[in-house]
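For reference, the structure discussed in these notes is given below.
Of the protein chains in this complex, one is absent; all others appear in place.
All chains are identified by letter, namely A and B, in their written order; residue positions are counted from 1 within each chain.
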Amino acid sequence: MSSVGAPPPVTPAPPVTPAPSKSWTVKVREKGVEALPPERLLPDGQPTYVASWIYVFGVASIASLVVIIGSGSILALKGPAWWHYTSLGLFFNSIHMWSVELFFFVMVVHLWGKYWMAAWRGGRGRVWVTGAITFLIAVPAALTGYVSQQNFDAQWISTQAKDGLNSVGVGAFFNVTNFGQMYSWHILLLPIAVVVLVSAHVLLVRNNGVVPPFELDEKLAGAPAASPGGDGSAPASTGAQS
Amino acid sequence: MGSVMGAIINLNNPAHTVDWHFIHLSVANVVVIVLMLIVFLLAILLPFPGAAEREAARRSGGAS
Partner (left out) sequence: MSFLGPKDDTKPWKGRYQPYDLIKEACIAVGVITLLAVLLTVLFSSPDDKPSTIGQWSHDLPANFMTAAATELNGTSGTAGYGPPYNHNSKGTQAWFLRPQKWLGVSHPINTPDDFVVKPLETISNDPALQSALAEYKAAPQKQKQEWADAYAKPLEEYATAEEEKKTPPSTVTVDSNTGTVTVKASGAGPVPVMMTSLLGLAKSGGLEGGLVTSRQFFQTDYTKPLLFMADGGLLSERAQAQHLLGEQWGMMNETGSYPGQPWLWLYAMWYQVEPFKASENADILVMLVMGVLSLAFICIPFIPVINRIPRWIPIYRLIWREHYRSAEPS
C-alpha cells in the first residue's frame, strides 16, 4: 500500500550558483537561454501558414553557402594555382563558381519573397537589415574571388574595378590588383563576415518566429492554440510588436 | 583559351547578346534572370506538400 501523505522522493537539484551572479558566463548563458530556449532554437514545428515553396529559398541560400565554403576549402587546401593545371582542380573550381551563381539566384528569390511578405513586420526589422547587409557583403566576397582567379578574367576585372574603388578612396587601402591581399580577404575575412551575418539573421528568425500573414480581417488573427503541434513543444510565438 | 576538360557543352565561345535600346545583356545572364522570375512565380503558385497534416493540425489543435 502506498504511504499516503508521504512526500514524493525528491530528486536532488543540480548545483546552481546563487543569484544574482557577477559571473559573465552565467549572464551570457542566461541571456542566451532566455532569448533562444532549445525549443525555439530548434523547433520541430512551424505555424500552419508556413505552406509555400517560397519558404525553402532561405534554407537553399544556406545550403548554397555550405557548398561554396566546402568547395572553396578544397581549393584553399591545394592553393590558388592548382585548379589551372589539374582536371580535379578545375572540377572543384567549377563547383565553386556554380554554387556562387546558385547562391545569388536563391538568395534573391528569397529576398523577393520576403519583400512581398513584408517580413519585417512584428518587430522583425533586424531580420531584414541583417539579410540585406548579407547580400551587400556577398557582392565584394564574390568580387575578391573573381580577382583572385589568376587568369585573364582576374586581370580585366581588377584593372576595371580599381577605378570605381579608387574614386571613393577605398582603393587606398583595398587594392584589387594586389593578389595577396585579395586572396586573404576572399578566403578568410569576407567568408567570416558572411557566416556571422547569416548566423545572426537565422537566430533572429528563430527568436521572432516566421512572420505571420497579413490580417485580412479580425477573423484571421488565428484561433488560440490548445496545444502546440509537433512531436515536441513548438516555439511560443513571441514576435514582438514594433 | 583555357581547357574545358570534361564539359559536355563548351561555353568558351564569345557570348551572344540580347540588345534592346541601350541594354546589352549576355544571353547567359538573360537566361539566369528569366529563370529567377520563373522560379519565383512557380514558388508562390505551386502547392506545398503537407496540406492534409496542416488541416489536421488546424482541426485537432495540434499536429497529428
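We take it that a contact is a pair of C-beta atoms (placed from the backbone, for glycine too) under 8 Å apart; a residue touches a chain by one contact, two chains touch by 3 or more.
Please read these numbers as outputs of a predicted model, since none were measured by experiment.
Not every partner is drawn; the one left out touches chain B at residues 1-9, 11-17, 22-29, 31-33, 44-45, 48, 50-51, 53-55, 57-58, 61-63.
Within the complete assembly, residues 42-52, 54, 56, 59-60, 62-64, 66-67, 71, 83-84, 90-91, 93-95, 97-99, 101-102, 104, 106, 108, 113, 115-118, 120-123, 125, 128-129, 132-133, 135-136, 139, 142, 146, 149-161, 163-164, 166-173, 175, 177-181, 183, 209, 211-216, 219-225, 228-231, 234, 237-239, 241-242 of chain A touch the chain that is not shown.
As a convention for this text, only the chains that are shown with their structure count from here on.
Averaged C-alpha coordinates put the centre of chain A at 21 Å from the centre of chain B.
Those residues of chain A that touch chain B in the shared complex are 45, 48, 51-57, 84, 87, 90-91, 101, 105, 108-109, 112-113, 151, 225-231.
Contacts from chain B toward chain A in the complex involve residues 2-3, 5-6, 32, 35-36, 39-40, 42-44, 46, 48, 50-51, 54, 57-58, 61-63.
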